[in-house]
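Moving on to subunit A:
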Amino acid sequence: MERQPRRRGRTLQRLGAPLSSGAGVKLRIDGIAKRYGPVVALEPLSLEVRSGELLTILGPSGSGKTTLLQVICGLVEPDAGRLFIDGHDRTVMPVHQREIGLVFQNYALFPHLTVAENVGFPLKMRGRPAGEIRDRVATALTMVQLGHLGGRFPRELSGGQQQRVALARCFVYQPAIILMDEPLGALDRQLREHMQIEIKRLHRETGATIIYVTHDQEEALALSDRICLMNHARIEQVGTPQEIYEHPRTAFTAGFIGTSTLLRGQVEGDALATPHGRFALPPGSTATGAAALVIRPEHLRLGPGPNAIRGVVAETVYAGAETRLLFDLADGTGAALRLPTGTTPPEIGTEVEAHWTTETAVLVPL
Partner candidate 1 sequence: MTRRLGPALYAVPGIAFLAVFFLYPVLRLLALSLQAEGTGEFTLGHYQHALGTEVYLRVLGITFTIAAETTLGALLLGYPLAHWLARLPEARRGWLVMLVMIPFWTSYLVKTFAWMITLDQNGVMNRMLLATGAVDTPLEVLHGRIGVMIGMVHAMLPLAVLTMLPVMVAVDRQLPRAAGTLGAPPGQVFWRVQFHLSLPGLAAAGLLVFITSLGFFITPALLGGPRDTMLAQLVISQVQEMMNWGLAGALAVMMLAAALVTCWVYDRLFGLSTVSGQASAKPRRGQAALRTAGLSILSAVAAAHVALGSAMARLVGRRVLGWLLPAYAALVLLFLGAPTLVVVPMGFTDSSFLGFPPPGYSLRWFEVYFGSPLWLGATLRSFIVAFGTACLATLLGGLAALALARSQSRWQGAIFALFLAPMIVPRIVVALALFYLFAQLGLVATEAGLVLGHAVLALPFTFVTMAAVLKGYDWRLDQAAATLGATRFRILTQVTVPLLKGGLVAAFLFAFITSFDDLTVALFVSGGVTTTLPKQMWDDMILQLNPTLAAVSVVVFVLVTALLVTAERLRKPKG
Partner candidate 2 sequence: MDRRTFLRAGTLGLAAPALIAERSQAQTRSITVADPGGPFGEAFGKAFYRPFEQATGIRVVNVARPAEPTAQFRAMVETKSYTWDCCILTLSARDIMVKQNLLEPIGLKPEDAPGMMPEALTPFWMGTDVYATILAVRTDKLGGPAPESWADLWNVAKFPGRRSLRKDPIDTLEEALLADGVPLADLYPLDLDRAFRSLDKIKPHVAAWWTGGAQATQMLQSGEVAMIPTWNGRVQPVIDAGGPVKIVWNQGLYSIEGWSIPRGSPRADAARQFIRFCSEPARQAVYTEGLSYGPTNLKAYDTIPEARAKLLPTHPENLKLMRLANEEWWSANRAAAAERFNAWVLR
């Protein structure tokens, strides 16, 4: 079911020696692993983050993404592996020297300091002169559109405003890498979408390297240059949103990103034998043995065809631009398809048939 991380087993670089591979690599994680007693928080894993990219670490709760983030910023010491920033080994460097910015899920604003003092904090820690701190704080607050609230205390601000202060506090000292730990998790949907645009703008304007942790796949798709999908303390797949969405390499990826129909079976020659019938494999499929066909709802159409499945309508969901039709196959497997606007959905409980074209499906190993 699981691909071994590609870089596993590669020869480790000597301590502190600059990394030769790719000038564009900002952060390189090599074989990092972490256990808490009997609980494995991170299997040995490796990852590269390019300079100036916004990489999302996506995964369900408990998949290890927060641990990975904490290892990167130095709040948690890994049991094994190395961590390079700009080609320098930073595995054991203390947190406060790493020049990594972290935006916390609960914002972690200092309640005893004003907004301006909060934003000025990292500059003060770096011993910048007062005048410079004032100017840079003002610039940063203006950047997040809070220029007029510098004298307030965090608790006097709304959730969205607090989050912007947290962003300003991070961007103000231009850290080499900015880590964001589900920063928008506490906001309502509208505010969240607004802040996503804000973060994209800040990313574009500052050119910062951002690692963004979230469990929200829509947010990941909307924000990221690349997504690193995690599950069970391992990296499941790394790729652009499009790659991840259209070419999931595992059943987990397929299931986690978007709603898909998953048909499980055995590869027999050029077809997949399933309880629902034998279906042709999409071109380029390499999996053998137990595997599943992943069909995105937009690729499934009502009506008979060469690759068709039958089921009973369980639910119809009206979503404005489209209507989603959920139906159950004979063995209980759930399937989903999109009806174009204007189509009258079939009644719940009626039997439907749906088909897809062979090329639109993806075969993943089980």
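How were these picked? Simply put, all candidates are chains of the complex that A comes from, given by their letters.
Following the convention adopted for this analysis, contacts are C-beta pairs under 8 Å (C-beta built on N, C-alpha and C of every residue); 3 or more make two chains touch, one makes a residue touch a chain; residues count from 1.
Worth saying up front: this structure is predicted, and the values here are computed from it rather than measured.
Enquirer: Using the contact rule from the top, which of the candidates 1 or 2 touches subunit A in this complex?
Expert: Result: candidate 1 touches subunit A.
Enquirer: Within the complex, which stretch of subunit A touches candidate 1?
Expert: 73-75, 77, 92, 94-102, 104, 106, 108-112, 114, 121-122, 125-126, 153, 155-156, 169, 173, 179
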